[in-house]
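Heads up, one of the protein chains got dropped from this complex, but the rest are sitting where they should.
On to chain A.
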């Protein structure tokens, strides 16, 4: 029967995905942190090569306890890791940004307490950066790469043309904005579509106005924490900037992932940019000639008149972190901790990071930084990280994922003029249960 043969064929074709699925299943099992070998997941790009070299060095020294390492793109990693850890198939070493996600991991007992297992690493890394990996005073995640403070970049050429000085107070920033606006230059580049760059503004303003305390209460989920006057004042200041045309009216479709905001600065279209230290390599990579001409400058977030926040306070990503999976065997957990203690951020890894133009989250590297070709920038951000009275994790990383969503969506509405500061504060208070 011709019909039946076609049906049979359909059945065979249709069952092919089943086999593929079965194959997938076994593969996921291998990657799991069960009784199998050691595994780690990390991100592509950035310091990927440093991870590769460090793991290779460990593997050749410990042939019986080799790591299998897989590298993922940022967004796909964030989605994959949660399902994998949740289903008990996560890797031995779990890469993260600490903060709210780490809290969730600890709450569901997915990661182990490392406090007493990493004596050497504890001595190497910067204490304020290590603190971010702690939950209830115990270390659950350790720094593994570079510190990423947020700072101002500026276009020296445009500053010179407009006769503007580097602003050190909010008032000066505002008048600089007005000067640039009058000259038809976009004062500040902002990647509004990505939303998280908008967060840097409110983070720094709240800090400069009220210090780190107001957000600490939010982080601890105190009821009504967003009603602290520092938040409403910060929104007032931000509104002044937006109304003065600081970000222009076309920020809504600028995307940070393809560095369109940095491009505005090095194509001499915008004068300033508030972004993470990771953007520096974009400038030196995409606009090498422009940087060489000495057009790139940087400065700290200005103080706000009457504010109590310390000028040295820093926001950003203190580092990325590795946690050890609680689902791994006891032996694998110990080996993973040993790797973190001895190979992670050791001298060789640090040197490689510095050569790439990144500042590792470790102490006593002034000498190495001074020898780097990017020494001006590296020393600046290193000092910034070292001297920070508080190095705070970006709010979207610090809070739970569902709060972070409201935080970002509402903020982008504020920037677009669709929501007021009061509405924002009410909405955020509503997320604290």
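In this text, a contact is a pair of C-beta atoms (placed from the backbone, for glycine too) under 8 Å apart; a residue touches a chain by one contact, two chains touch by 3 or more; residues count from 1.
Everything that follows uses one rule, which is that contacts and distances are computed from a predicted model.
The complex includes a chain that is not drawn, and of the options "Hydro-lyase, Fe-S type, tartrate/fumarate subfamily", "protein-glutamate methylesterase", "Electron transfer flavoprotein subunit alpha/FixB family protein" or "Sugar ABC transporter permease" the UniProt name matching it is "Sugar ABC transporter permease".
Only one of A:54, A:195, A:282 or A:381 touches the chain withheld from this view, namely A:195.
Considering the whole complex, the residue from A:251, A:278 or A:301 that touches the absent chain is A:251.
Mapped onto chain A, the footprint of the missing chain covers residues 1-4, 7-8, 10-11, 14-15, 79, 82-83, 85-86, 104-105, 107-108, 110, 192-193, 195, 249-255, 260, 263-264, 269, 400-402, 404-405, 409, 412-413, 416, 418-419.
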